[in-house]
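Shown here: the complex without one of its protein chains, the others still in place.
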Amino acid sequence: MPFIQNTWYAAAWSTEITRSLLARTIANENIVFYRTEAGSVVGLTDRCPHRFVPLHLGRLKGDSVECGYHGLCFDQTGACTLNPHGDGQIPRAAKVKSYKIAEKHGVVWLWLGEASKADESSIADFSVLTNPKFRTVCSYLHVQANYQLISDNLLDLSHGQYVHPMFKNAEGPPRFEAEKDPHSNEVWAKFSRPNQLPNKYFQMLGYPKDQRGDHRNFMRWNPPSLLLLDVGMTGVNRPVEEGLSIPTSHLLTPETETTSHYFWAMSRDFRQDEDDLSQELLRVGVAVFDDEDKPVIEAQQRAVNTSELMSLKPVLLHTDGPAVRARRIVEAQLQAEQR
Amino acid sequence: MPFIQNTWYAAAWSTEITRSLLARTIANENIVFYRTEAGSVVGLTDRCPHRFVPLHLGRLKGDSVECGYHGLCFDQTGACTLNPHGDGQIPRAAKVKSYKIAEKHGVVWLWLGEASKADESSIADFSVLTNPKFRTVCSYLHVQANYQLISDNLLDLSHGQYVHPMFKNAEGPPRFEAEKDPHSNEVWAKFSRPNQLPNKYFQMLGYPKDQRGDHRNFMRWNPPSLLLLDVGMTGVNRPVEEGLSIPTSHLLTPETETTSHYFWAMSRDFRQDEDDLSQELLRVGVAVFDDEDKPVIEAQQRAVNTSELMSLKPVLLHTDGPAVRARRIVEAQLQAEQR
Partner (left out) sequence: MPFIQNTWYAAAWSTEITRSLLARTIANENIVFYRTEAGSVVGLTDRCPHRFVPLHLGRLKGDSVECGYHGLCFDQTGACTLNPHGDGQIPRAAKVKSYKIAEKHGVVWLWLGEASKADESSIADFSVLTNPKFRTVCSYLHVQANYQLISDNLLDLSHGQYVHPMFKNAEGPPRFEAEKDPHSNEVWAKFSRPNQLPNKYFQMLGYPKDQRGDHRNFMRWNPPSLLLLDVGMTGVNRPVEEGLSIPTSHLLTPETETTSHYFWAMSRDFRQDEDDLSQELLRVGVAVFDDEDKPVIEAQQRAVNTSELMSLKPVLLHTDGPAVRARRIVEAQLQAEQR
């Protein structure tokens, strides 16, 4: 089960990368990240070519990393710039890969494949994360499951009715509308609850408890597994702009075949200056994603074991359409890369 | 190393199965157990055919299980009875296996193979467990070893002399009599200590410390690995009925190739109304089976690793006869099933 190479993976929140060395495995590649003195983000193979000790056990010296074992230094291009031993000659093979990196929307993006193909403008639009109209809270979750199982979870939000008490509605699971005219490289999974009372989540956000309204959950998926949920509630048949909107980002990045990085953020266009609400949203996100979704998805991973989900011939429901389409887009790109 | 399919496995004590969902793996099959409102026991494949999440993470609704992920419901026959999404149509493949179950002698018995071959009258006789003449205490032990290693242990009770201080006798290991006329589908392993002083166990049970007697340990084995020990002590050459009798049941069930469920019970025909003695027997059982046998058997499993014991050509002693016979009966049935 290989991973797409020529795509932008979310590697970290921008705030995570500092003047300390951060080790993170992405799509089976061990990478050490840091920020140069000028502020740009560097990602190098986290393995010294001399004795294979991870570079993150070493230390940052200016814009270079000094290996913690025998002191070879590598700069931000991955070139070895210092051999402190003997005559100091630097062996030709003494270098590490420097990954193509972009920083956009408050996210550090990583390109595994050919640098010449990396185009920052192809990064999916998560400008909401840094849009000053919104107040955003961010978090990170490590999941013991393949990233596509998490993507499946997010593309079928009917699970909210069963997995998340806070998202449950008295009138049952939401209505799902299949995409009429799907885009070739983007998937939408639109769930809605027209003319219903608010669930506990929207009550918490301030929607009046006894006032019916239109609740929407419109999930957008872009490869490899970047999801943006347009979630909000407004009066029955009223324009979206009148209601509460709390777009939620879910950036999924494979660590290995069976483990994933899950970056999530909630951005709100109301009560932006209430720090208490920010804290409450973080608390809710942890309760929902960490404590409710994660155990289900990890149990699913254990049941599927090392098999690819679709190879086990799951029963398909109407609501699985978007997840199946997303998997097909990934599969097509994988096959294109292998040709 | 496959497992016999057409046989009755002890799946649980009856008291373990309630109106809550209980997950248990038996012979590599993940099964969720529960009791219907009318009181019968149900065992279903513990995996929703939609997204493969274990059903035990869901909830019981009447006599059906609702999957905790997207709300599909399965009744006690394994049929999907509710799809809460879209037009509610139920896909043809939306069903799980419902296992053939029997409840007898206070034990829930599971049949993995063809239901048409399941005959409750073929369940080995453990009526002692519910016989009102006896007071019975039950327990459960999880062992990190193949079930046949535990069966070997119980069919060679000479180990009591070395493993269990409470069962040790001053005069050395017991006398073993090989079966003269073995039954084709049952094994007896008879150990006896005629005319000896009681060991600590019988002293604890009330046999006079300085009075010699005949101590018997007659183990009966039935496939796949159900053992009943007729253990007792009576005066020298006196009839069994005069002495103490404490038949002990050992129901072994494979969980995986290298892990097992071990259900044990002690039934006594004396001092039946003494709750303190019941507590003491549970304490002794844990000391003996959990704390003394289990470490030895698990060390043996680690030494044998994934090999089948007999393939390693163990040195055989006279006392290994019953264990070898039991393994041959299992092997013969396995081969018959594979034909």
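Should a chain be cited, it is by its letter among A and B, assigned in written order, with residues numbered from 1 in that chain.
Here is the rule we use: contacts are C-beta pairs under 8 Å (C-beta built on N, C-alpha and C of every residue); 3 or more make two chains touch, one makes a residue touch a chain.
Treat the numbers as computed from the prediction; the structure is a model and nothing was measured.
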Self-check item: Contacting the left-out chain in the complete assembly, out of B:Ser192, B:Gln300 or B:Gln333
Solution: B:Gln300
Self-check item: Per the touch definition above, residue among A:Pro2, A:Pro84 or A:Pro208 touching the missing chain
Solution: A:Pro84
Quiz prompt | Residue in contact with the excluded chain [from A:Arg24, A:Arg47 or A:Lys294] | solution = A:Arg47
Self-check item: Interface with the undisplayed chain - residues on chain A
Solution: 30, 47, 49-54, 57-58, 66-71, 83-87, 91, 93-94
Quiz prompt | Contact set of chain B toward the excluded chain (per top definition) | solution = 152, 156, 158-159, 161-163, 172-173, 176, 295-296, 299-300, 303-304, 309, 312-319
